[in-house]
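Handing you a structure now.
Missing here: one protein chain of the complex. Every other protein chain is in place.
Letters A, B and C name the chains as they come in the text, with residue numbers starting at 1 for each one.
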Amino acid sequence: MRTYAITGAALLALTLLSYGVSRLDLGGAEMPVAMAIATVKVGLVAVYFMHLRHAPAGERLFALSGLVMYVVLFGIAATDVFLRRTTGFLPQ
Amino acid sequence: MTPTTERHAGESYLGGERTLRSWLTTRDHKRIGLMFLIATSLFLFVGGLFALLLRLELLAPRETLMGPMTYNRMFTAHGVVMVWLFMIPAIPSGFGNFLLPLMIGANDVAFPRLNLASFYIYVAGAVVALFGLFMGGADTGWTFYVPYSAQTATAVVPVLIGVFILGWSSIVTGVNFIATVHTMRAKGLQWMQMPLFVWAIYGTSVIQVLATPVLGLVLLLIGMEHLFDWGIFDPRRGGDPVIFQHLFWFYSHPAVYIMVLPAMGVISEVVCAFSRKNPLSYQAIVIATVGITFFGFLAWGHHMFTAGMSTFAAGSFGILSMVVAIFSAIKVFTWTGTLYQGSISLKAPLLYVLAFLFLFVFGGMTGVAVATMSLDVHWHDTYFVVAHFHFIMVGGTLTAFLAAVHYWFPKVTGRNYPETWGVAMAVLVFIGFNVTFVPQFLLGNLGMPRRYYDYPESMQWLHVISTGGSWLLGIALLTTVLYLAWSLRHGAVATDNPWHSAGFEWRTASPPPPYNFPGSPALHRGAYDYTGQEPPEGPAALP
Amino acid sequence: MIPASADLMRDVLFLPEAASRQARDIDALHFWVISATMLGALAVGLTALVFLVKYRRMGDRPRPTRFIALPVKYELAMAGLLLGLFLAWWFVGYRQMIALQRAPEGALEIYVTGKQWMWKFASADGPDTVGVLVVPAARPVRLLITARDVVHSFFVPALRVKQDAIPGRYTSLSFTIDRPGSFPVYCAEYCGLSHSRMWATLVALPPEEYQRWLEGAVPPAVGEAGGNADIAGGRLGEREAISIAQRGEQQAARYGCLACHTVDGQPHIGPTWRGLFGSERVLVTGQRLVADAAYLTQSMMRPMEDLVAGYPPVMPTYQGQMEPADVAAIVEYIKSLRHDAGRAP
Partner (left out) sequence: MAEHAAHFESLARQQTAARFAMWVFLASELLLFAGLFFLYMCYRLYWPAAFASGVGHNHALLGTVNTIVLITASITVAMGLRKLQHGAPRAAFRLVATTVLLAGLFLVVKLTEYGVHIDEGILPGGRGRYFAEGALPGEAAFFTLYWLTTGLHAIHVTVGAGVLLVMAWRIRRGTLRAAQLELGALYWHLVDAIWIFLWPLYYLTGGAPK
């Protein structure tokens, strides 16, 4: 119960932090900071609430696999989308 | 050898309750597997019929049998039926269902009710998709490229919804099989002792679970685009059709491995059983299976080399495609080496394996060729690519499917098929296949684009040969169905292990009893152990 | 590979004639790859056959076999060697791919627009055409390809080139045809009802004939291509009375560009177009770039992205409102207003 309370408090604190930070003018750092906080939060949910901490290897493997597929899709496709200089009418 | 089937007749999964109701409400993985096999085979013939009609239209340039509208709908129907109603479910949901529990010494899959649900989801998806295909029919090709698929006036939406539903069947079966392999293995059966077919189905299931939802979503998005014109991919509103292609191929390239991995699993089993040998390297095949499962996800962009991708992305996808090909090469090498110093019996299943080896190597190597970027620029969207993927899917998956049908026919039905017919049709399939698709490589070189019902006259004679081959292939498949149907009633009653195979699935009666193994299964000898004096025979003695 | 054997291979493989240096380079790689492919398949098939014959079972009694396991490292070594071969192909293929995309200096730029179900061609100084693309032989040509409606693909088998025509975007393709001739062009990406008939002809003319074509004559090769029964849809477009730059001027007026941009060198709400093309621009971000065709089209589609310092951010986007051909025409018009216009490019 204590673990859940601490985790919960941390999540709520991070939520407020994320909201607070978004009211500042961070410019280009805004998105990375927001995503970093979100990642930490999801990590807390997965490890403590979803018991990944004590989960058997198989469950960890599949928890990870979803994540890996995100990295694959975003990582490789981004090399096209970012380097292509986009959809515009760009005869390059 | 005593015909043990008589002994177990009352106990077999086919016996007991024989009413239609008992089949439709069954939770026995063997009955569900058999229903999948029957349904998918039916669709093989539906899709095959479309293929024959398409080939007939292509016998001569210009409009002959059908106009462009009919032709466009028909090649879409051919693609949709063959990919989603036959190729993807046939071996995993059919043979996978039947064999997976038997091969890991389990009573059933982990979630039998879910398994039955998967079958009904499949049927529902098939009905919706076919409804769309016949009531108007989509004319987008199975790739549903935007913006065309969002604009066409044909019945795209029911087809999309049908495929979406089929995707759920695929996911549910995948989840079920993964859980089964992880949690239902017989006591003491380690991962590195599992039959290779199980590894193949496992890898397939992982792809099904992780790739299919992406396709499902993107199909829904096109559906909405078609119905409501929301402009998600519409360039006039700043959308990007190439993003659709990325998302589509993120599923559909791994989907190629959904079709091919199980076929590879079949080949691994049949090669060992008919050469009475352990695989040349069990580890190598496992490594290759896992490698294909993972790297298969990284190569999708080679379908888009001419789509104006960034050169860097194209190059990356090119390299990754080469890496995937290597894993297939490892498997081919291992299968061929397995024959070395074997005790080879040349039966129909092994003939299909030989056909597979030859066709798959050629198909796979042309795959490496089309992954070579500058060459693909010429071949992309031509008959060369059509021939290449038919070599993989028909020359690979279909021959493996036929090998599986013949190898496990006694297991599933308790009868033998007529060997002479089997051998004859295997040869005819091989010949018919080559006559059909080798000319298509040459047509591709000539520059014949795919999805053309019309073409310059100079290309005609190659089309004529190809069409002739398609009829040979059609005849061979039809004959196969006829003699298999005949042997259901009139085939010789099979022994429990007619091939003297060491495979785990043969260590129970043929056909197996409802809960597979009387008592706990005897898996103390490896699934590829042919070194002993007598191979395991019949229901293994309990320890 | 010596030329004679290359021609032989081309015949064996049913490849059409190769009309450019790049096409012949690609063919050379093609021959290596396809030969290795066939040899590989044959080697595996034959090995399997040999084993089959040598180790076939006599009688029906199965005999036990030896346990033979090859250590994985040998398999991986074999795979490594093969990967080396594949990567060599990839390396060559990648370089050729880059060469296909790189536009040579002084290339003749032609705008290609695919629409259901025809190809339209427009260049700066020649007449617009439908279904017949006329280019000079022995001079680099760069195609800027787009589509009006759905995805098409511009495919010239004789040049071994293909490039998707994507609505909302320009893709490009470069080639230099060796010698005069006419070559079929197909649409390779399925685009609906008459996809199978979306054909055109590429006509390469000798330089002097090309010059006459620019001046208004229709050389026989072009006329033939237009009337070729095999390549239906190949017909000459209505000869435009005005050049593409003139059309750009009309379109600029029609879309209201000239309300904010002057053509006489005076800055107005937006920068003047006189001397704009090829000049260096300083953005609000401090970044500097050259106003080339890419920058100009980008500015029309996404004006807010690369704002030039000193002007209010008021330009509306024309994404989806202007036809690609009009965009091209306006770019050509701005090009014609550069300070050195009239001199050799």
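We take it that a contact is a pair of C-beta atoms (placed from the backbone, for glycine too) under 8 Å apart; a residue touches a chain by one contact, two chains touch by 3 or more.
Because the structure is a prediction, the values reported are computed rather than measured.
Engineer: Looking at the whole complex, which visible chains does the left-out chain touch?
Structural biologist: The undisplayed chain, in the complete complex, is in contact with A, B, C.
Engineer: Of B:14, B:46, B:77 or B:106, which sits in contact with the chain we cannot see?
Structural biologist: Spelled out, the listed residue whose C-beta touches the missing chain is B:106.
Engineer: For chain B, which residues reach the chain that was dropped from this view?
Structural biologist: 106-108, 110-112, 171, 174-176, 178-180, 182-184, 209-214, 216-218, 221, 224, 228-232, 237-240, 243, 246-247, 515
Engineer: Can you list, in ascending order, the chain C residues touching the missing chain?
Structural biologist: Chain C touches the missing chain through residues 302, 304-305, 317, 319.
Engineer: Quickly run down the residues of chain A that touch the omitted chain.
Structural biologist: Touch set of chain A with respect to the missing chain: 1, 4-5, 7-8, 11-12, 15, 18-19, 22-25, 27, 30-31, 34-35, 37-38, 41-42, 45-46, 48-50, 55-56, 58-59, 62-63, 65-67, 69-70, 73-74, 77-78, 81-82, 86-88.
Note that only the chains that are shown with their structure count from here on.
Engineer: Where the centres are mean C-alpha positions, what is the separation of chain B from chain C, in Å?
Structural biologist: Going by mean C-alpha positions, chain B sits 36 Å from chain C.
Engineer: Which chain A residues reach two or more other chains?
Structural biologist: Residues 87.
Engineer: So which bits of chain C are touching at least two other chains?
Structural biologist: As it turns out, chain C has residues touching two or more other chains at 168-169, 319.
Engineer: In the complex of these two chains, what residues of chain B are touching chain A?
Structural biologist: My answer: residues 178, 182, 206, 210-211, 214, 235, 238, 240, 242-243, 246, 250, 297-298, 301, 308-314, 316-317, 320.
Engineer: Give the list of chain B residues in touch with chain C in this complex.
Structural biologist: Going by the criterion above, the answer is residues 68-69, 71-72, 139-141, 143, 145-148, 151-152, 235-242, 275-278, 280-284, 287, 305-308, 311, 314-315, 318-319, 322-323, 325-327, 329-330, 332-334, 336-337, 339-346, 354, 357-358, 361-362, 365-366, 368-369, 371-378, 380-382, 442-443, 445-447, 449-458, 462, 500, 529-533, 535.
Engineer: Which residues of chain A touch chain B in the complex?
Structural biologist: 58, 62, 65-66, 69, 72-73, 76-77, 79-84, 87
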